[in-house]
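Next up is a structure, given as C-alpha cells.
Omission of a single protein chain aside, the complex is shown with its protein chains in their original locations.
A, B, C, D and E label the chains in the order they appear, each numbered from 1.
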Amino acid sequence: MPGAAGTKLEVDSLSFFYGKTRALKDVTFNIPERRITAIIGPSGCGKTTLLRVFNRMYDLVPGARAQGTVLMDGNDIVTTTKLLDLRQKVGMVFQRPSPFPMSIRDNVAFGPRLLGWNKTRVKELVRSSLEAAALWDEVSDRLDEPATSLSGGQQQRLVIARCLAVSPEVILMDEPCSALDPVATLKIEDLMVQLARDYTIVIVTHNMQQAARVSDFTAFMLMNPEGRHGELIEFAPTADLFNAPRDPRTEAYITGRFG
Amino acid sequence: MPGAAGTKLEVDSLSFFYGKTRALKDVTFNIPERRITAIIGPSGCGKTTLLRVFNRMYDLVPGARAQGTVLMDGNDIVTTTKLLDLRQKVGMVFQRPSPFPMSIRDNVAFGPRLLGWNKTRVKELVRSSLEAAALWDEVSDRLDEPATSLSGGQQQRLVIARCLAVSPEVILMDEPCSALDPVATLKIEDLMVQLARDYTIVIVTHNMQQAARVSDFTAFMLMNPEGRHGELIEFAPTADLFNAPRDPRTEAYITGRFG
Amino acid sequence: MPRLTFERELASLRESVVRMGTVVEAQIEASLDALRRRDGASAEKVRSQDQYLNELFKQIREQIFMVIATQQPVARDLRRLMGIQYIATELERMGDYAVRIARMTKTLVGLPDKPLRAEFGLMGDLSIGQVHDILEALIDENEAHAREVAGRDNEIDRLYHRVFDELITEMGTGKPDPDGALRAVTLLLVAHNLERIADRVTNVAEDIVFLETGQVVELG
Amino acid sequence: MPRLTFERELASLRESVVRMGTVVEAQIEASLDALRRRDGASAEKVRSQDQYLNELFKQIREQIFMVIATQQPVARDLRRLMGIQYIATELERMGDYAVRIARMTKTLVGLPDKPLRAEFGLMGDLSIGQVHDILEALIDENEAHAREVAGRDNEIDRLYHRVFDELITEMGTGKPDPDGALRAVTLLLVAHNLERIADRVTNVAEDIVFLETGQVVELG
Amino acid sequence: MAAAVDRIRRPASIPRPPDRYRSLIAVVSWAAPAALILIVGVLFQQAWPSVTRFGLGFFIGSEWNQVTDHFAALPFIFGTVVTSAIALAFALPVGIAVAVLLAEPGAQGVRGALGTGIELLAAIPSVVYGIWALYVLAPWTLLHIEIPITDHFGSIPFLGGIPRQTSLFTAALVLAVMILPTLSAVSRDVIRAVPRGLRESTFALGATWWETTWKVVLPAARAGLFGATVLALGRALAETVAVAMVIGNRPEIPSSIFSPGYTLAAVIANEFAEATGDVYQGALVELGLVLILVTLTVNVLALLLVRSASARPAV
Partner (left out) sequence: MRRNLWRRFGSTFAMGAVYGLTGLALVPLGLVLWFTTAKGLPSVAHMEFFTNAQRPSGIPGGGVANAIVGTAIVVSLASLAAIPIGVLSGIYLAEYGAGRWASWVRLASDVLVGAPSIALGLFAFALVVVPQHHYSAIAASVALSVLMLPVVIRTTEGAVGLIPNGLRESGLALGLPRWRVSLQLILPAAAPGVITGALLAIARAAGETAPVLFTALGNQNLVFDPTRAMSTLPLVVFRDALTPYKDLQQEAWGAALLLMVMVLVINLGSRWVLRRQIRLARQL
C-alpha cells in the first residue's frame, strides 16, 4: 500500500543522451523505499533508458551519457566509479529470462561465488534466495538439473533468485513478464508484491494493467513530440493515477485514447 | 453484438496431429457468420493450430494432418484439394506484419494480379481495400513508396487491406496485435469491429482482455494434462463467458487463478 | 475513432439511464396527477409501470457489469460507468417513491373526497422540476447545473414541514373520524415521499459531480 | 497464491462490508432500544453514528472503484466486487432507516409517555434477526441461507399492517389530542421503517445469490 | 540554485572506471587487420623489381619468357576471368535452386541430407578435387562434351580448335563444383532470412509455391543473392591447385575454351619454387598482388551486399 515511506532513489533533473540524440529530459522524481514503482508509457519514451541509469547499465552503450543526479542513499549514481558495488546493490531482471547455462544451484551461486563468499554462506544463500523467489518448493529436489530445463516463468523466478543472492537493495525489472504467459505473469506479480516488503522495486512495463495491479506508485512517461525526447508526465500513487490522473495526457494514455 | 447469425464454419470432431503427436482432439463448434470469434487459451493449447486448419496453412508443415470435418458453406475444408480457392476465400493475418518488399500499391494489388483480374478492377480494388482497412487516408498520397516505410500498425492494416483485396469471406488473425504498441492495437481492434459487418473474423489472441473487448463469441481452449493435446473447453457469447463462464477451468483462466 | 465498442456501450448506457430518468419523471407526474384527479386506475398504472423501471435498472447494472468485464475501463471511463450505476440506483429508488405515492392515492380514492392542500401541488411541481433539471444536467454533463439543482432542496423541505405540522394539528383537533385520520396519515406519507425524492436528486447531483470531475462531494 | 493484491483488497472489502452490516445491526438495535427506553441521548447517538456508516460506504465505493481500475477483475471476481457494492448500498439505506427511527424516537421523547405496543418489540427483534442472519449468510457465502432469510419477510409485513390498522383506528376514535396524533403518526412511521428494513434484507439476499452464483433472482 | 550551478560545471563525460580487459583483447584483435596490411605490404615489396621494370605494360603484354626475363600478365588474367565466368554461369542456376530447396522451412529428412551433402562439397580439399578432375573428369569431359561440341559448333568463336583434356573448360567445370557450396550456402542463408511471415502470407493470399518463391521470396532476397554470387566469384578467382592441375598451364591467350590456358594462381603455384632472379620472382609476386587486390575488392563488394541484405529492416 502506498503511504509514508523513505526515499530510496532521488532522481533530479536527469537528462540522457545517446550520442547527440537526447532520450530523456529533466526527469525529476523520488522512488520510495520498499515499494513497487512502475514506469509506464508508450514505446520509445525512454522507460528502459531511465531504468538503466539506475545501475549504470548504459555504460555498455558507446556514446551514452547521463546528466543530472540520481542519489541512492545520498550517493550519486550518475558519477560513481564504483560500478561493481552499485550493480550489486541494484539488481536487474530483464525482459527475457536469462538463466546461465549451468545447473539451477550454480545459477544462484554464481554471483556469490565469484564475489568470493565462503561455501557455507553460499549454500545458505542458494536456499534462502530460492525461497524468497518462491521457487524453492518447485526446484528443491532438482537443484542440479540445468536451469534451461525450467519453464519460462520458473526461469524468470530463478533469475530473480540469482539477483537476490548478491543481496541487492533495489531490484530493477524491465518488462519482466512480457515473454511469459498469463499464469506465469501472475506468479511473478505476486512475487513482486512479496518482495516489496524487503526491497525497493522499479518495474518498467508496457502493460498498464500490470502497473495498475502491482505497483504502489506509477510514473507515466511520454515522448515530447517537439524535442523528441522522453519526459516524465506524471508521478503519483498508482490508485490516484488510475482513478483520476491529473494530466490529460495520462488520462488519454490509460484509457487508450491516444493519437 | 452477438445474436442470431448464420454459421460460417462448422467444426466437427476435429483432431490434429503433428507427425505422431496430437495437437488437437475432438474440437467441435460453429463459427458464426459476420461476427468476431476469438480463440483464447494458454500457450501451446493449439490455438494457432486450429486457426491454420481453416485455410489449410498446415499443409506447409511436413507430417501435419487433420482429422474430422470443417465445413465452410457446406464444403469440407479438411479434404478439399482446391487450396488456392480456399485460401482466397479464407484470408489470414499474422502476428508480425509482413508487407511484401514492394510499394504499398503493389502490396495490395499482388493478390488480384495473380488471379488475373483486369487493370481497372485492380486499381479500384487497391483503393477500396485500403479504405476498408482504414488506411487510405494515411497513404493515399504515397502509394508508390515502399511498404516497409510504414509504421508497425500501418503495416498491419496494409496486410489486412492486402487480404481484403482478394475478396475473402473469412479473415483469420493470429495474434495480430502482439507486435504492436497499445495505440496501434486499439486501431486494429476498431478496424476488426468495423470489418465484422462484412466478414467473418476469427482471431487468436493471448490477450484475454482483447478477446473480451472485440469479440462477439469466444472459444476457450486448454491443453489436456493427460493426453497432452489441446481441447475446446467452452464456446459461448463473449459477454457470457466473461461474466459467468460455465466451466470452472474457464473461470480459473479468465480470473488468472491457474496452476 | 478509438475504442469503438466501449464508446458504443457507453452511449447505450447513457441512453438507458436518461430513459430511466424520463420514466421516473413521468411516474412522479402520473402519480401526483392521479392523486389530484383521484384516479385509481392511473395510480394502478404507475405501479405496473414500475416493473419496467426495475427491468431497466437491472439491465443497466448487467450491462455495466459486462462492460467492466470486457472493456477494463479506468479513470474517466470507469467513473462514467460507475457514475451511471450510482445514478441508476437513485433513479430506481425515486421510482419506488412514485409507486408509493400511487399506492397512497389508491387509499385516498377509497375515502371521501376533500380538496387537496395547495402545498402538494407546489411540492409536486418542485420535485418534478428538480428531477427534470437534474436529468438535463446529466445529459449536458453540466456539473455546475447539477450543483444548482441540488441547492433547491430547502424549499421542498420547508413545505414538507409545513404540511406535516398542519396535518398533525388537523388530526389532533378534529372530531373522531377514522377516515379523516387515515386520509391525513396517507397524505402525510405522500408529502414524506415527495421530500425523499428531493433527497435523491441531491444524491444524483453528487454522482454527476463525481462522474465529471472525480470529486466526491457532499451536497446534502 | 495467485493475485495476492486482488485477494487482499477483496478481503479488506468483505471486512468493510461486514463491519457495515454489524454497525447497521447495532444502529437498528440502538434506535429501537432508545425508543423503548425513551432515551433522547441514545437516539442522538444513533444519528451521529450514521456519519460513520456513510463514511464506510463511501470508502467501500472508492475502494471498489480502485480495485476495478487496477485489477481488471472478471467473472466471479467482478461479481464479488459488484455484489459487495450492491450490498453496501442496501446497508447504507438500512442505516438511514435506523436514523429515521432514532429521529422518531426523539419526537416521541418530547411527548407524554405511554406503553409501547408489543408489536414493536416483535418487529424489532424480527428485523434485527433478519439483518443478523443475512450478514451471516454473507460471511459464510451461504446462498441457501440467504434465500431462507429473505423468506421471513412475510411475518414482519403482517405485523406492520396490524400496527398500521390499529394506530389508524386509535386515532380515528380517540378524543382530540394533538400529542396523541403526533405520537400515533410517529409510531406509524417507525413501523413503516422497520418494514422497509426487511425489504432491504430481501435485496441483500438477492445480491448474495448473485454474488455467489451469478444468477439475478427476485426474492421479493 | 547551488545544485544548478554544480550541474553546469560538471564535465560532459562521466567518469568511468578503466576497462583493462577490453584494452587487452582490443589489442589482440588487431592481429587480423595487421595481417592483412602486412600481406599487401610484403607482397608489394617483393613485387617491386617487377613493378618498376614493367610498369603498366605488365597488364597489357602477353609474353611470359623466363629466358628473356620479359613478363606480362594478360594471359593469366584472361584465363582467370574466363574460367571464373564460365564457372559462375554453370553454378548460378544450380546454386540458387539448391538454396531455394534448402531454405524451404522444415528442412528435415531428405532435404537435411541434401544440405549436408552440399556443405560437404565445400569441405573436400581442393587438391582432392584436383586429382579427381585430372584423372576422372578431364578424360570424360573430353569425350562426352568437348569433342561433340567442337564437332558440331566448331565454327562458333571460342568453341572450335582441337579439344584437350586439360583446358579452360575443364578448369571451369571443377571451379563450378567448388564454388557451388559457397553460392548455395550463402544464398540459402539470405533466403532463410526472408521473414517467414512473408512466405506464409503469400501462400495465405492463394499464391502457388512457385509464385511465392519467384515473386516474393527471391525478390526479397535479391541484394543478398547478388552478394552471394559475387562472393562465389571471389572464390573462383582465388582457387589455385585444382585449377593448376587441369588447366593445361600454357601462358597464352587461347582461341577456344577447349584449349589449355593458365590462371594467375596456377602460374604462381607451378613456377614460384623454381623461379630464379629478382625479376622473375617479382613478376610472380606481382601476379599474386594483382590476385589479392582483385579478390579483396570483390570480397568487400560482396560483403557489403550480403550484409546490407541481412541488415535490412525486418519486412
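As a working rule, contacts are C-beta pairs under 8 Å (C-beta built on N, C-alpha and C of every residue); 3 or more make two chains touch, one makes a residue touch a chain.
Quick caveat: nothing in here was measured; it's all calculated off a predicted structure.
From the options B:Val61, B:Leu84, B:Ala179 or B:Met223, the residue with contact to the chain not on display is B:Leu84. Among the residues A:Gln88, A:Asn207 or A:Asn224, only A:Gln88 touches the chain that is left out of the figure.
Here one chain is not drawn; of E:Val81, E:Leu121 or E:Ile145, the residue touching it is E:Leu121. Across E:Gln46, E:Ser84 or E:Thr202, the residue that sits in touch with the chain not pictured is E:Gln46. One chain of the complex is left out; on subunit E, the residues touching it are 19-22, 25-26, 28-33, 35-36, 38-39, 42-43, 45-46, 93-95, 97-98, 100-101, 114, 116-121, 123-132, 134-137, 177, 180, 184, 208-211, 213-214, 231, 234-235, 237-238, 240-241, 245, 265, 268-269, 272-273, 284-285, 288-289, 291-292, 295-296, 298-300, 303.
Listed by residue number, the positions of subunit A touching the unshown chain are 55, 57, 60-62, 84-92, 94-101, 110-111, 114-115, 148, 159, 162-163, 166.
Interface with the hidden chain, as seen from subunit B, comprises residues 82, 84-85, 114-116.
Rule of thumb we're sticking to: only the chains that are shown with their structure count from here on.
Path length between subunit A and subunit C in the touching-chain graph (shortest route): 1. When each chain is reduced to the average of its Cα atoms, D sits farthest from subunit B. Two copies of one sequence, subunit C and subunit D, touch each other mainly through matching residues, since over half of the numbers at the interface are common to both. Centre-to-centre, using mean CA coordinates, subunit A is 49 Å away from subunit D.
Counting partner chains per residue, subunit E shows two or more touched chains at no residue at all.
Counting partner chains per residue, subunit B shows two or more touched chains at residues 186-187, 208-209, 212, 242-243, 256, 258-259. Of all residues in subunit B, those touching subunit C in their complex are 186-187, 189-190, 193-194, 209, 212-214, 238-239, 242-243. Within the complex formed with subunit A, the subunit D residues making contact are 1-6, 65-66, 69-72.
Put simply, subunit D touches subunit B in their complex at residues 2-3, 72-79, 214.
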